[in-house]
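Of the protein chains in this complex, all but one are displayed in their positions.
After this line comes chain A, so read on.
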Amino acid sequence: MLIALLELDEWPFILKVNLLLSIFFLILTLLFVGLVLYLRIQKNFKEAHRKKQETKFIDFANTFLFDDSINKSKELANFKFTNIKSSYDYKILIKQVLIFDENLKGESTALIKEIFYGLGLYRFLLKDLNRKEWFNKARALFAFSKLGIAVPDQLIMPLLQSKRVELKQHGILYFLNTSKTDPLVFLDNLEGRLTLWQQVLIENSLKSFEVEIPDFARWLNHKEDSIVVFCIKMILSFNQFQNIPFLIDCLDHTSENVRHQAIQVLQAMEVPEALQLMVAHFPEETAANKRSILYAISKIGTYKDLQTLVPFIHKEEENLQIDFYKISGLFGDEIPVKKLLNIETITKDWEDFQEYSINSSIGA
């Protein structure tokens, strides 16, 4: 019967196709299962190797850190020779060095760095920094910045121009963590927008700085608006009152965002000298900046300053009119604030008010 079954020539065509496909899919399934098993076994081996390496390293590092009786350089060389065979081994050790550095301080910090250099991890990471793949570069940058280990600036500067946000971010972190004298030097070479997240990151790092906070006026002429905006904010955060004249100059900046930030900071720093320029710019300003100027007047100006702006708030700028009424209210009973109450007639009321305001200022 088996022989009869194997006489394929006598089989109908459809059965032949069926058999062929069955064999094909059986082989495919076997290959797939084999591949899954192979990957699983390989992963298990890798995992076991990682655990073994970690244990070996922790024991070695503890002996190195706490046992003064050993010959440290000999132990380092010995460990390197016997235990580091592949780039995977290097990666395992780098991670462990970072964990040690994160948990220990004091006399151990210098010894951890000694291990880092002695095992050739510095050289390995330098190679990573020169590799094509962005994740290798990012990993190297992360390790250098965490350990506070400086590498030649020319290797890092190009990364600040990277299109990968992660690389740029790690580049910024690297400078913040490693530079002892000029931690914001990277701003000179930074291209592209400084995101709000990056601004927060820098500001937080600055708060824990042990070195002198840099003078932010240095970057007020930067070609990237977001950097100028950030520096204006920092002038306020770090009370750099000596930079007020430069902030006033920012009111003439070509970027709307820079002018906006300058108005807000000058208001917060309570600089009445800036008011004259703000009022002069009011007619040409954008709606958002006009609004900021109105609020600046509420803090550092007078009702008279406010009144001079009335002709430049147009009847279609209803939001500004509301803001104007609100701010006028802050100056007491000098104007009829009740007009604000009827939103239906606000435009007509505004025209009346403009007339009233101009007449009263002529009268005054």
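Everything below uses one rule, namely that a residue touches a chain if its C-beta (ideal position, glycine included) is under 8 Å from a C-beta of that chain, and two chains touch if they have at least 3 such contacts; residues count from 1.
As a working rule, contacts and distances are computed from a predicted model.
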From "Response regulator receiver domain-containing protein", "Zn-ribbon domain-containing OB-fold protein", "Porin domain-containing protein" or "FAD-binding protein", the hidden chain's UniProt protein name: "Response regulator receiver domain-containing protein"
Touch criterion as defined above, residue of A:38, A:66 or A:135 at the omitted chain: A:66
Option touching the unshown chain, where A:79, A:100 or A:230 are the choices: A:100
Where the unshown chain meets chain A, residue by residue: 54, 58-59, 62-63, 65-67, 96, 99-108
